[in-house]
Structure formats: structure tokens, C-alpha cells
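One structure coming up, written as C-alpha cells, with questions to follow.
Removed: one protein chain of the complex. Kept in place: all other protein chains.
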Amino acid sequence: MSFDFAAVVSATPYLLQGLLFSVELTLVAMIGGMLLGTFMAIIRHMGVPVAAEAVRAYVTLMRSIPLILVLFWFFFLVPLLLGHLTPTGHSIPLGPRFTAFITFTLFESAYYAEIVRAGLKAIDKGQYEGAKALGLSTSSMYWSVVVPQVLRATAPIIVSQTIILFQDTALVYVLSLTDFLGAAAKIAQRDSKLVEFYSTVAVVYLLICSMGSELSERFRKKQGQRSSNGRLERAKRMFGLARP
Amino acid sequence: MQVLFDQAADGGTYLGWLMSGLFWTLLLWFVSGVLAFVIGIGVGAARTVRHLPLRIAARLYVQVFRNVPLLVQVFLWYFVLPEVIPTTWGSAIKQIAPPWASFYPAVAGLSLYTASRIAEQVRAGVNSLSDGQRKAADALGLTAFQTYILILLPQALRITIPTLTSEALGLLKNTSVALTIGLLEITARAAQINEFTFRTFDAFASATALYLLIALVLHQVAFQVERILRIPGMSPNNTPRK
Partner (left out) sequence: MDDAFSTQNEILQIEGLEQSYGAISVLKGIDLRVKKGERIVICGPSGSGKSTLIRCINGLETFKSGTIHVTDVHNGERLRRLKDIRREVGMVFQSFNLFPHLSVIENCMLAPVKVRGVKKTEARERALYFLNKVRVLDQAKKYPGQLSGGQQQRVAIARALCMQPSIMLFDEPTSALDPEVVQEVLATMVGLAKEGMTMICVTHEMGFAREVADRVILIDGGKIVEEAGPAQFFDTPRHERTRAFLGRVLRGHPETARGLAHS
């Protein structure tokens, strides 16, 4: 049994390109997902009629079905839907990369929304009252008082969720996209060096995600020193792990 | 949804295809779930024992299996394992006929990955118990093993039931990963139906409906289990009432 890891080394540029896409996808989905998720969480927290119910249904749906299925849905259906909206009625080919960005953002937003929502609920009611009593508008209240506290408190969980997101990006394999795993798979299959490439991929993911988890732990420890709100502590403990 | 009842290429109906997918999803989910549960409890408990080497080994297990994507783990079991073990065993594995050839690696990947997550929940549950529990068990003369089985784990598991439910749901969703190594579970079948009939919405909507249905049943079962396991006199999060 001899394994040719030199092949892996020479393929490094191509692998790095794939890794770059994985990281890009993670960042876009995290930022987009957090923005959309925070927005949805606030709508639900405020109890806006109709909208809050819609958010609830959306979040429940996204959290109940596999990501692979959601990828298929978007990959096949979004071009069709957009086609209905345009004058010509033809489906617009979006390209798998763009579809992946949209899909992951929308999918992850459901998970971030739940994290933020728990954070909003865990903030002491007095903070909301203090802000209202001062006459702050609703948007000022959320923007200046509530959301900064929620983000600080839920930072460790958000980091954990993002690490899971990074792992999930590997699933773009089913759309034949060239992320890190996809790049490795392409070469491995072409050159019949499955063992070398897949084990390398595993080790690289292990290193990156371990470092990410370390970061999350540091965050958590720093939180423990600064936090002054007991209920927020309980919310964090409830969320020992981000999502299934 | 009429399409489901049309004739498919292999003589059966597309509904039949979907049902076959359902079978494999449920089988994969159940077998992986049981294994993950058992392994997870073991590793989670091991993370809290006083014996240092065991604790470190358990910590390493969790580090490794939680930080490699599930898809990559499944690929390792399916593609890499047969190549790195002694040739006779490797050939034997390669002889296994599909769909079992895809099933076993999928079980391996899913159960070990999920076990690492369950281990963390169990660890948190055991750690949340007051130190006094262990001390009382010691005072009574129980061995470490007895302490875990009789005292610590029963309590820790009650605490972690809600999170175990969400892990079970997560496992259900993760079974779809098996399609990448050729197992024809629900999502794979839906994609197939889409290829053959071009009724994209119907195909994927049926799959979605199936997953939602199973999730619903899971929530009901979990609710009943929680009810049965509740200890009289304990408040909802299993701390003694003052």
C-alpha cells in the first residue's frame, strides 16, 4: 500500500481555489444570514401581525428539511420562479455558484434567527423598558440598546453555528460545484488517488474547524467574565450546541 | 401529485420509488440513531470520569468527529477505508452488493458523527449535576461504573432529552448525505423522479412533505417520552423544587 501524497502537493493551487470558494460561501452566508436572521428575529420578537407568523413558518420549514433538499429546490426552482417574473417568461439560468450563495444565506438565516430570537428573549425586560421610558424609537431601541447586547452574548453560539455552516458548504458537492471537497474529488477521481485527497481534505477541515472551536471557547470564557445579566447566561447554557 | 401514480421506468410507480426511499431513510436513521445514542453516552460519560487517559481519549474522539464535515467522513468510510485496511478485508468490503455497500459506510459515518454531538450533550448534562451526587454515591460505596449507570446517567439523560430530540431531528436530515455514495433514500429518489418526469415541484414537494411528517411524529414521540420519564417533585428543568 503506497500512497502518493506528492500528487496532493502539486494540486495545491487548484485545491486552494476550491477552499477559497468554501470560505467565500461561508462568509456570504454568515453575513447575509445574520442580517436576515436578525431582522426576522426582531419581527418575531415584536409580534408584527402576519409577518411574525410568516417568519415562524419559514424558520420551522428550513429547520425541518435537509440542506441537500433545499439546495435541490433552489437549484431547480429559483430559475423557473425568476423566469415567471421576467417579461419573456423564460427561466433565467442563475448558475450554480449564485444559487449556492442565495440558498445558503436563506437556509442559515433560519438558524441565526433562532439564536438571535433566544437572545432577544433573554435580555432583561428592564432594558426594553429603560429604552422606551427614555423615549427611544423602536428602531433606536433595537439598534442601540438591545441588539448590541444580544450579539455580544450570543457571539460564542454564532461562531459555533458558523463553523457548522463552513462544514455544510461541502454539500455543494451535490450541485457539482468546486468547493474544497469538490476540487479534491475532481482530481482524486481523475487520477484515482481517492485516499490521498480525501484524507487531506479531512485533515484540513479538522485543523480549520478545531481552530474555530478554540476561538469560540475563548469567546465563551471572555463572556463569562463580563456578562452581568443572569437570564442571558441561562440562554447561553440552553444553547449548548447551535443546531442539529 | 398525480405523477406519483404514473408508471415508472422499472414497472412500478413513482410513489413506489418514494416509498422505497422512505424505507431506506428510516432504516438508516434508526440504525445510526441507536448506535449514536449508545456510543454518544459512552463517550460523553467518559469525558467526565476522573481517570485522565479515558477523559483525553474521549476529548480527542469528540474533537475529530465533530470538526470534520459529515460528508467528508462518509467519503472516508466509503472510499478510503477499503483501501487502507489489509487487502483481503478491503476486497471483501468491495464485494458487498449495493445498496448495502452504501448503507454500511453511511451508518458508520452518521453514527460516529452524531455520537460526538450526543457526547457533548451528555457531558453537559453530567456536569450540570451537583457534585454532591457523586460524593453521595462514593460514600455509599458504589463503584465508578455503578455511579454512572445508576445515579449520574439517569439524571443527566433526563436533562438532555430536549436536546437529544433535536439531535434526532438533525440525524434525520443528515441521512440525505447518503445519496452522495449511492444510497437511494428520500432525497435521492425525489431527484430521480425529477430527472424522469421533469415535475420538479411535485417531486421535491413530496420529499419535503415526507420529512415534515416524520419530524412531526418525532416531536410527538419525544413529548410522550419526556412525560413518562419525568421525576415526581422535580421542576421542569430537573432541579429539585425548593
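Order as written gives the chain letters A and B; numbering starts at 1 within each chain.
The rule is simple: a contact is a pair of C-beta atoms (placed from the backbone, for glycine too) under 8 Å apart; a residue touches a chain by one contact, two chains touch by 3 or more.
Because the structure is predicted, anything quoted here is derived from the model rather than measured.
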item	value
Omitted chain's touching partners, listed by label	A
Subunit A, residues in touch with the chain not shown (by the definition above)	124, 126-127, 129-137, 140, 144-145, 148-149, 152, 226, 228-229
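Going forward, only the chains that are shown with their structure count from here on.
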item	value
Distance from subunit B to subunit A - Cα centre to Cα centre, in angstrom	22
Parts of subunit B lying in touch with subunit A, wherever the complex brings them together	63-64, 66-73, 75-76, 79-80, 83-84, 87, 117, 120-121, 124, 163, 166-177, 179-180, 187, 190-191, 194, 200-201, 204, 207-208, 211-212, 215
Subunit A residues within the subunit B interface of the complex	1, 61, 64-69, 72-73, 76-77, 80, 163, 167-168, 170-171, 173-174, 181, 185, 194-195, 198-199, 201-202, 205-206, 209-210, 213, 240-241, 243-244
